[in-house]
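What follows is one structure encoded as structure tokens, with my remarks underneath.
Removed: one protein chain of the complex. Kept in place: all other protein chains.
Residue numbering begins at 1 within each chain, and the chains themselves are lettered A and B in the order written.
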Amino acid sequence: MAVTILGRLAARAPVPVFVAMGRDGAPAIEHLLKSGDIDFTATPRHANILLVAGRTRESDQPYLDRLHDQMPHPRATFWWGDAHSDDIDEARRSASADDPVAPLRALYRKLIGGSYASETHRLSDEPPAPWRGRGDHGQGGEGMMGGVPYGRMMPMPPTPDIRDGLALDVYRTQVGPFMPYWPAGLILEVTFQGDVIQSAEVVQPPYPPRDIDREPFDRLLHEQTPLAQIERTRATHHLACIARVLSLVELPTLSRRAQIVAARIRANETVAIGPLRKAAARAGLMAAIKPGLGRIDDDLACELGGPVRRAAGHVLDSRNDDPTYTRLGFTPVTQKQSDCQARVAQWFDEAEQALALASAAPHILIAQGQLAEPPWALRAPPLDYRVTELLPGLEWSEALLVLNSFDSAALCRMAPLETP
Amino acid sequence: MYAALAGSGVAIVPFSSASVLADLEVGIVWWGAVEALTVVVVFLHGWSANAQFGLIGAYRYVAIGLPVMLISMFMLIAAALPAESLALPQIVESQRGLWNVIRQPLGLPLFLLLGLSLSFRGPFNYADSADIAGGTAAEVSGAPRLVWEFARLAMLTAVAAMAASVFLGGYLGPWLPGPAWLVLKTATLLLVLVCLTEQLARISPSRMMTLIWTTLLPLSFLHLVWAGVLAL
Partner (left out) sequence: MALTGLVIIFITFFAGALIVQKLPTRADHHQLAESQKVPFLGGSSPNTHAWQRYHIRYYSMTLLFIAFEMEMMFMYPWAVVYVTEGVKALAEMGMFLAILTVGILYGWREGIFRWQ
């Protein structure tokens, strides 16, 4: 009796969902936060439903399976997006145009109620290395450090530290590709000493900007597109980036608010960014990011282009040459410092400007084939710079701030596979 | 593994009604022990999972937890000076004329920092933060996580109750009975703590450590001297 009441209460709580962003056809997940019915969790261990948004790379499948297995029982997977095959039953998928909140809630209720069987593990139930029965005590190891105690090796032997030269263990591991506030799809091989990054290497580059953000810019290539739509998409893209940074400085409520504002702008509602920006400033967002953190040199900023370049103080924006924009009195906004602070401020400035443009010219169309500045870094390779060069010596939380102060296109360009 | 964390939520509870539960002569010392053990328990919680993110959270927490503990103890000892006792009831009684929050104005705000730090919330969330995917709690789910989150909230409440007793005169107050005043004051402080959690951004751990040692700790020295001169 008591258990059923508890079960019913649990089924009414916000659905804990761990999101794995896909590369192709990824829908706008911030939309889910609007109703307050869905909770995005920081780790799969706090979730019951794995939400696969869009389709991931083939090579990411094992990583996805591992996340799935890490979820506690009862657990289920939900696919949101168009690219999925039809053999998945109706209860566990949703087209990208549909609103998956109701199906997610229904699935969660069934899971909690027990009418939907919890999914079994997808990876094999084997330890990473056979260890049972080996060694002196059957622990799989030999002596102090040798062998594979309980299936894993001990951490790497000591190497001198890059700062104070103390020789202590380094911890080398792959991180990614699916974490909240981690560039989706990026897999880095990171060497830690303590919580400071000694070195990093790209294993898999991140995914390019989401289809949903790219759509109006791609459409402009072959048909007329309203200026307002282009500018609104720019604002949503920037807000999604800002939300990640907000969450990294422990302002989860503001981060959620930024995502909800983004979702409402996408739904063509009239919202102002000013209050959000003021709240973030009051909370000390800029003070929380160390000045000079993640500063990049001018050459790199110029190579990357887009908001990154404007955050370095270069007035370069293809909207400047567009007669439609010039008529609206458009002048690009810039920052000077070219560090994390400047890039975040640049996002805020551009998002506010974009909304102002959209409301100033609600019906103007841009002719097809015109070059409209996309909201991300757009210049073409080649690049000699690597994002991995920015990270060594940074403490983990600072490293994440640096990574998340770039848009995904810039990161893609800065994270090519290392050539062997 | 999780057994120890329960202790963190527990040990402080006797203070929630200063005149009734445990009338310890060395209440302040006991509280100091609770603070110290909390640091140990949170560290163990992060360490026990054998996962890098938990470890980062655990070690980082110790770096901030230790100096904040110093500050809070200075605040409490300053409050003990006019009472000439380390027992909480005497400290409350010593505020019959004037509450400590007015007599020693720096005490309450600096002590509230401890509340944020002990339950690692908002600007002091170095243990269970988003950048390390939930930190020390990243590897727990289900009932153990429930107990952990409960312990965090219990700790926050304990700090608020403690602060209400030491700085806001505890059960003292006109018209209402004593316990009602204590609950009221504790609830108010909880509200303040929750607002601080939501309203402040977190800076990187090394900058926070510098800030604590070079600004907040000297401030608490000044506070102690101020309280000492007043108490004479």
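Heads up, the rule we're going with is that a contact is a pair of C-beta atoms (placed from the backbone, for glycine too) under 8 Å apart; a residue touches a chain by one contact, two chains touch by 3 or more.
A quick note: this is a predicted structure, and the numbers were derived from the prediction, not measured.
When the full complex is taken into account, the listed residue touching the unshown chain is A:Q174, out of A:S35, A:Q174, A:N268 or A:S359.
Touch with the chain that is not drawn comes from one residue among A:V17, A:I38 or A:I187, which is A:I187. Residues 20, 43-45, 60, 63-67, 69-70, 73, 118, 120-128, 149-156, 158, 161, 163-164, 166, 168-169, 171-179, 182, 187, 193-196, 395 of chain A touch the missing chain (whole complex, contact as defined above). In the full complex, chain B makes contact with the omitted chain through residues 2-3, 5-7, 9-11, 13-14, 21-26, 28-30, 32, 47, 49-55, 59, 63, 66-67, 70, 73, 77, 80-82, 84-86, 133, 138-139, 142-144, 146-147, 150-151, 205-206, 209-210, 213-214, 217-218, 221, 224-225, 228-229, 231-232.
The working rule: only the chains that are shown with their structure count from here on.
One inter-chain figure worth recording: chain A and chain B are separated by 34 Å, centre to centre, where each centre is the mean of the chain's CA atoms. On the chain B side of its complex with chain A, the touching residues are 52, 56, 59-60, 122-123, 125, 129-134, 138-142, 145, 198-207. Taken in their complex, chain A has these residues touching chain B: 41-43, 45-46, 71-72, 171, 173, 179-181, 192, 194-195, 247-253, 282-285, 287-288, 290, 395-398, 400.
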